[in-house]
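A single protein chain has been removed from this complex, and every other one stays in its place.
Going in written order, the chains are labelled A and B, and every chain counts its residues from 1.
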Amino acid sequence: MFRRLPEIETATQAVSFTIDGRPASARAGDSVAAALLANGVTACRTTPVSGAARGPYCMMGVCFDCLVTIDGTGNRQGCQVRVAPGMAVETQNGKREVER
Amino acid sequence: MTQPSRGGEYDVAVIGGGLVGSALAWGLARAGQTVAMLDEGDIAVRPSRGNFALVWVQGKGLGMPEYAGWTKKSSDDWSGFADLLREQTGLDVAYRRPGGFMPMLSEEDLQARANTMMRLHNQPDMIRYPYEVMDRETLRKELPFIGPDVVGGTYCPLDGHCNSLRLLRTLHKGIGLLGVDYRPNHRVERIEHRDGGFRMSIADGGAGGEVRAGKIVLAAGHDSARLAPMVGLSAPVRPQRGHVIVTEKTAPFLHHPTVYVRQTDEGGVMIGDSFEEAGFDTTLQPGISSAIAERAIRFFPLLGKLNVVRSWAALRVLTPDGFPIYEESKTAPGAFVATCHSGVTLAANHALTLAPLIAAGGLGDGFTPFSARRFHVPQAA
Partner (left out) sequence: MSAPNPKFDFDIAVVGSGPAGLAAAALAASKGASVVLLDEQAEPGGQIYRAVTETPVRDRKVLGPDYWHGAELLGPLRDSGAAHWPGAVVWSVARPREDAADGHRPIQIGLSRNGSAAMLTVRHVILATGALERPFPIPGWTLPGVLGAGAAQVLLKTSGLVPSGATVMAGSGPLLWLLAWQYLQAGARIDAILDTTPKENWRAALPLLPGFLRSPYLGKGMKLMLEVRRKLTVIGNVTALRAEGAIGGDSALKSVVYTRNGAEHRLPADTLLLHHGVIPNLNLANATGCAQRWDEQQRCWRPTTDEWGATSVEGVSLAGDGAGIGGARAAEEAGRLAALDALHRLGRIGREQRDKAAVPFRAALDRALTGRAFLDTLYTPAEAFRAPADDTIVCRCEEITAGAVREAVRLGCSGPNQAKSFLRCGMGPCQGRLCGPTVTEVIAAERGVSPAEVGYYRLRPPVKPITLAELAALPKTDADIDAVFKH
């Protein structure tokens, strides 16, 4: 669980996006992974091997644990993509589907 | 379970720990032989770690019908082989035989392919097997995701695939259970045939020392070319490079293997391949990977969005005519060579047919067509 330092709310712009269709709010400059954590979503997918839950771990693009579906494209590294207004972020279950 | 024999002496030493070597070692140990398997180390030229994992029949053997028959036999025995391995080791090598396709991108290619299949089956002594030449619409019923460029293809119900890396691991586990003495970092420097047996000197960079055996089987892939002449054999093999690409794990969607694209039991999509004469250089060429990717997308456009997670270049072990060599030495009886570039497809044969023959003492006349003497016929002027 993560919270925003109080000063940030005034220092940055709010960004509206969705997590699994639910409205959510982040701040300009957030990566998708940071935006998920800021919204209380610590688990963003289940693995394609055992189905175990995973969440962001490294936040620098090396661990590939924060994979999510972004605007319909699966297996994107949430920590490497900036959240954008209107973005549709979806958590993932197991293996990626070939058509998304 | 047999015990490794005393003082580094074995009934058989198998030289090479890839798919050919470990399938033979497994079969030899099952036949009651005491076996050592001598292998190189962690980094070596290892086609067994880079292959495409097809258990493939269609199209093989034009020019040598015995090879077509040998291939079909292995395919027929593969299911039982996989069962034996599972019973012994508890590991599933994921063998499936749903029938395989060779899709085609032009009418000329499809016609040429149909002709090849016809000529193959018109050879004398050919053991025929079912196959179909399909037009686009028929093919699309089986492979719904084909792209607009695909004009048709050939299909053979005998074709299948497995998890070839798990096969390698399973065979290694199996030979361990059978008491085979597996020796990594044992690159064989020299082989001497003396007193009716064989002495192998191990390279000093590795373990060093000497291993002795009554019989030896050269299953060393590319290195068999160097080793064979030491025991009066010949293995004129050369490396032919092939690039392979694999994608991230994807929910199952491709239910048949094709020659170029298959989905593994774990979900990744394997995409091949290329044919390059580049010596032992395994450096990846981005342009070749790109051409492979482009072709795969023409076959199955929906692959385009998938992420490539790994790619590699492996070196096929190729004889001048592309067919295997199986032979016992005339001058050093008890020395055998087994080399092929289809170590997955032929694994069942190597384990269940070839190994028992070697254990019993000889290959017999059936293997005469596979002798390397076929390359020594003087060329007509």
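As a working rule, contacts are C-beta pairs under 8 Å (C-beta built on N, C-alpha and C of every residue); 3 or more make two chains touch, one makes a residue touch a chain.
Everything numeric in this text was worked out from a predicted model, so none of it was measured.
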(message) Among B:Pro184, B:Gly197 or B:Pro236, exactly one should touch the missing chain; which is it?
(response) B:Pro184
(message) Considering the complete complex, identify which of B:Asp11, B:Asp159 or B:Glu248 is in touch with the unshown chain.
(response) B:Glu248
(message) Touching the absent chain: which residues on chain A qualify?
(response) 1-5, 7-8, 11-12, 27, 29-31, 34, 37-38, 42-44, 47, 49-50, 52-65, 67, 75, 79-80, 82
(request) Extract the touching residues of chain B with respect to the undisplayed chain. (result) 17, 39, 41-43, 46, 48-49, 165, 168-169, 172-173, 176, 182-185, 245, 247-248, 266, 271, 273-276, 281, 283-297, 303-312
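Quick note on the criterion: only the chains that are shown with their structure count from here on.
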(request) Could you put a whole-Å number on the gap between the CA centroids of chain A and chain B? (result) 44
(message) For the complex, give me every residue of chain A touching chain B.
(response) 48-49, 73, 75, 94-100
(message) Under the stated contact criterion, what part of chain B meets chain A in this complex?
(response) 248-251, 253, 267, 302-303, 305-307
